[in-house]
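A quick write-up on the structure given underneath.
One protein chain omitted, others in place.
Then we have chain A:
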Amino acid sequence: MDFLRPASWEEALAAKAEHPTAVPIAGGTDVMVEINFDHRRPEYLLDLTRVADLYEWEVGEENVRLGASVPYTQIMENLRPELPGLALASHTVASPQIRNRGGVGGNLGTASPAGDAHPALLAAGAEVEAESVRGTRLIPIDAFYTGVKRNALAPDELIRAVHVKKADGPQQYSKVGTRNAMVIAVCAFGLALHPETRTVRTGIGSAAPTPVRAKTAEEFLNAALDEGGFWDNGKVITPSVAKQFADLCAAACNPIDDVRGTASYRRHAVGIMARRTLTWTWESYRGTAARSEGVA
């Protein structure tokens, strides 16, 4: 196994072009476990820790451009207002030590359905900035996950950053594990309200071969909120609407039975999390609406 240590982003791209089988490593919280247990023995490891740019983030007008290696701890501590869903998801990642090293780039690169960041990225609306010596492209998050532990990256591409829409409304994130901390998701759910576009987006983790959105549930809820004038009147969402939304989210799952949980439990739990996160975000939205009315 050769260890490639590029000193800059350009060198990293060149190395990846030369050795498309090279496995990028940054925090090493996933790759090193695989190597230590001999589950994986890549020909080349491409160490990105010297590429300082990957640890930076920029808060723009519309988006946050989040470097691929920005550790979860930084997201929790610095980007809570802009990326509340992702910050909540970051809180649930493993232990403090792992959160100090691991970042979203690794989650995306591995593309495990159980990656904690995915539901938050799906719900917020994100684009993955992928680059190779051939150029840069932005891959919409909806098109990024292509199969179990597979993604849309070309063999010579590296993830430089992820562009996440700044929150324009409340976001929530829930994850079920059988321990109260430091646990891999049995299933997870992300929800973001987008009052500017009057839409709701979702993300489901660990309950299908890839992270997925519950699109039918979103469409149903978008229509129901519009029809009832909820975005304007800020009324409490009726229990029947919340239940239907929850049921549709559960129906969006395509889970399996495994050592962490049963398929039917996963479906059930996604439904519960959908209902609860909708309640939390909507209550928060109503609170905001009321306050802004007050100010006006």
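Points worth noting:
Here is the rule we use: a residue touches a chain if its C-beta (ideal position, glycine included) is under 8 Å from a C-beta of that chain, and two chains touch if they have at least 3 such contacts; residues count from 1.
We take it that contacts and distances are computed from a predicted model.
In the listed set "Iron complex transport system permease protein", "Multisubunit sodium/proton antiporter, MrpD subunit", "Beta-ketoacyl synthase-like N-terminal domain-containing protein" or "Xanthine dehydrogenase D subunit", the entry agreeing with the UniProt name of the missing subunit chain is "Xanthine dehydrogenase D subunit". Among A:F144, A:Y173, A:F220 or A:F245, the one in contact with the hidden chain is A:Y173.
Only one of A:A7, A:A52 or A:A181 touches the absent chain when the whole complex is considered: A:A181. Within the complete assembly, residues 36-38, 88, 91-92, 172-186, 259-262, 264-265, 267-269, 272-273, 276, 279-280 of chain A touch the chain that is not shown.
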